[in-house]
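A short worksheet on the structure shown next.
Every protein chain but one is kept in place in this view of the complex.
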Amino acid sequence: MAKVTIDGIEVEVADGTTILNAARQIGGNVVPPAMCYYTSLKDSGGKCRVCLVKVTQGSAKDPRPMPKLVASCRTNVMDGMVVQNLTSPEVLEARKGVVEFLLLNHPLDCPICDQAGECDLQNLAYEHGAAKTRYEEERRTFEKIDIGDKIKLHMTRCILCYRCTYVADQLTDNRVHGILNRGDASEISTYIEKAVDNDFSGNMIDVCPVGALTDKTFRFKSRVWFTKPVDAHRDCPKCSGKVVLWTKGEEILRVSARKDQYGEVKEFICNECRYDHKEMKDWTVEGPRHIDRHSVISQNHYEKIDLLKLKKEVERQLEFQRGNPLPEPNPTLNP
Amino acid sequence: MARKLLLEHENIPGIATFDVYRKNGGYASVEKAIKTMTPDEVTEEVKKSGLRGRGGAGFPAGMKWSFLDRKSTKPRYLVCNADESEPGTFKDRYLMEKIPHLLIEGMITSSYALGANTSYIYVRGEYMYVIRILEKAIEEAYAAGFLGNNILGSGYSLDMYVQPGGGAYICGEETALLESLEGKRGNPRLKPPFPAIAGLYASPTVVNNVETIAAVVPIVNNGGEEYAKIGIGKSTGTKLISAGGHINNPGVYEIELGLPVEEFIYSKEYCGGIWKGRKLKAVVAGGSSVPILPAGLILKTAKGEPRLMSYESLSEGGFVTGTMLGSGGFIVLDETACIVHHLYTFARFYHHESCGQCSPCREGTGWMEKVIHRIEHGHGHMRDIDLLVDVAKKIEGNTICPLGDAAAWPVASAIRHFREEFEYHIKYPEKVKNPKHFEIEPFVSERVAALV
Partner (left out) sequence: MEVKFSDETLALVNKIIKRYPEGKQKSALLPLLHLAQAEFDGWLSPAVMDYVASILHIKPIEVYEVASFYTMYNMKPVGKCLIEVCRTGPCMLRGAEDIVAHIENRLGIKEGETTADGLFTLKTTECLGSCGTAPMLQCGADYYENLTNEKVDTLLDKLAVVKEHSTYMRSNRQEI
């Protein structure tokens, strides 16, 4: 076991845990964002440089600080390590820089991109980015292509996190797409036209943090915050069958796997569950899905009405009507 | 006359063949090491010599060897980094072409010290004719019994192979080299784990530059302490400098570390002064990745002391008034050289060679190239100069491997020392339309220290 202090909060974790996972055990604001790391995909992480943190004390035995910022998703915790995330201005500067670099060649597609509302890059840019871009040069472009007949690849939006290649390598038995070329001409492609038809390939859509890989069956059908996500399952011999149905009325607009609060899927689903069952009668509905991430999508507070919150809000309105000052901070807002 | 440890026999006819090389004292270090020394004793000699990595990083070689995981049951590997792609550097090619057996002898002695039974020489693919020379030399060594099973009857066996690269500067970085050796894309790995623990095929590996391994030969022959007597301070021994640019005698020179820079540039024994009777403007002392220095600061430090060719003296002043010895690729610019255009070729180089894994380097190198291109052709704005400095600052330190730093340092240093030239390109776009504008009218700066 090793003790590590992140932004002043101490936590004890098993040996071999990374700084990012230790921060996730604490939860809340100390968790650095992560775009290319995925817990269940081996070798992922360390590339996007979004999770950089400052290690001011390497360990209790060797208290020297680390000279450069380190990627928290791939650095193991040592006993007595002290880490600074949001409390270090250097880290915040670096994160702003990295977000700027990620947005450099990224097209301004939000108005037409299906991922809007559940996009990691949108959330990151909103928290750490600048309001305007300084980039005046031409952006690199690619043609939109189909990877298989159910997945659309917008290579211009890709941030090269490599997650989709790891999914193809580790979840399926036949990878036909990969990364070609070098530098900022890198592209995810099959090189020659090849269909990606392996049965778990649809999970590429779920792991992609931006709108580069999207579900063609859902393309342009609806903005994601106008849909009602519900947890559901079915008996599936190939996978766990546990999904989220994104519904509008009685219609299922799309089916996806269940992501946890960090956007990671714990149980992957097969292509049949994802594409071939779009009728409510195919599914056993469990209940509305609670979206943990404080993104635009969770503003649609449809799932339950917190009665205590409602009572507090009514009392607040009455106070206001009586001409009394409002109690601050507003107790009904989310922290 | 300076001592030459590596290139002593460079001009003997036939020195590239085994017989002539052996007649001139070749492979003596192999016999001495295998017959009379233990592997640890050889490592001790290298430590005593103070030999530092000659590929650019300058990390003490003996220390790197001692990090090798000797407790692991996995096979150990020695890999020679002959990927020489740093612009300005051509010393390894010269050494391998002229005296290939020196490298092979160094490899055998080093492999013995590390306990490796298989070693690879990773040569950049463009050096295909050098690869053929090395392969022939290795065949000769096998035939003479210095490679293969039971070398000199000692029971120690070593196999050595040459691996061609495919054309990528990034494969000069040690973990990217190992990835390329494994047949994959040359993407650097995250460190830790270091190659000494888990390197080639996840086994303990040491990666060293050609010149570093070649230097093991005189170290074992004469002893580490003798080697340490040459040089100055922590910069011991000799170094091969690849001199190029606007000088009279470009070429490879073996110097004793501690030689004054002024002597190196102007003496007839070395570069022979600036060509065409012109004046010195700037020097890039250690390959394209190190900061560029104006004439005043390369001949003397900021404190006024004469600058010497050594790790310490060149780094005097940090990156504000100093530079680095790096790989020893010494590029000289005269008064007609345009710093902006020169910087553009380097920015274009790093953009072309970035592997694309991490966002700061992948996007940042392209951004810097495009902005410098605009400034060079008269379409820049004053704010672009500070933009470049900021982008360079945001790349530095945030990348997986040092290529990001190597791309940022030239930009930051060129603007730090030659800001007026950038401003000139922005203020007078008409004057810079001709690419040879400074040959017509050399740039005169009020701020830069007096040209020599």
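Note that the chains are named A and B in the order they appear, and that numbering of residues resets to 1 at the start of each chain.
Methods note: a contact is a pair of C-beta atoms (placed from the backbone, for glycine too) under 8 Å apart; a residue touches a chain by one contact, two chains touch by 3 or more.
This one's a predicted model, so the numbers in the text were calculated from it and none came from an experiment.
Touching the missing chain, out of A:R24, A:R49, A:R157 or A:R182, is residue A:R182. The omitted chain makes contact with just one of the residues B:I219, B:V261 or B:V284: B:V284.
Residue B:G167 is the one among B:G25, B:G145 or B:G167 that touches the chain missing from this view. Here one chain is not drawn; of B:S29, B:S49, B:S111 or B:S180, the residue touching it is B:S180. The omitted chain makes contact with just one of the residues B:G329, B:G366 or B:G404: B:G329. Here one chain is not drawn; of A:T190, A:T227 or A:N271, the residue touching it is A:T190. For subunit B, the residues touching the chain absent from view are 75, 84-90, 92-93, 118, 124-129, 132, 159, 161, 163-169, 180-186, 201, 242-246, 250-252, 284, 288, 329, 331, 333, 337, 341-342, 345-346, 349, 352-353, 355, 435. Although one chain is not displayed, its contacts with subunit A can still be listed: residues 174-182, 190-192.
Heads up, the rule we're going with is that only the chains that are shown with their structure count from here on.
Of all residues in subunit B, those touching subunit A in their complex are 168, 185, 190, 351-360, 362-367, 370-371, 374, 387, 394-395, 397-400. Residues 46-49, 52, 68-69, 71, 74, 93-94, 97-98, 100-102, 104-105, 134-135, 137-138, 140, 159-160, 179, 181-186 of subunit A are the ones that touch subunit B when the two sit in their complex.
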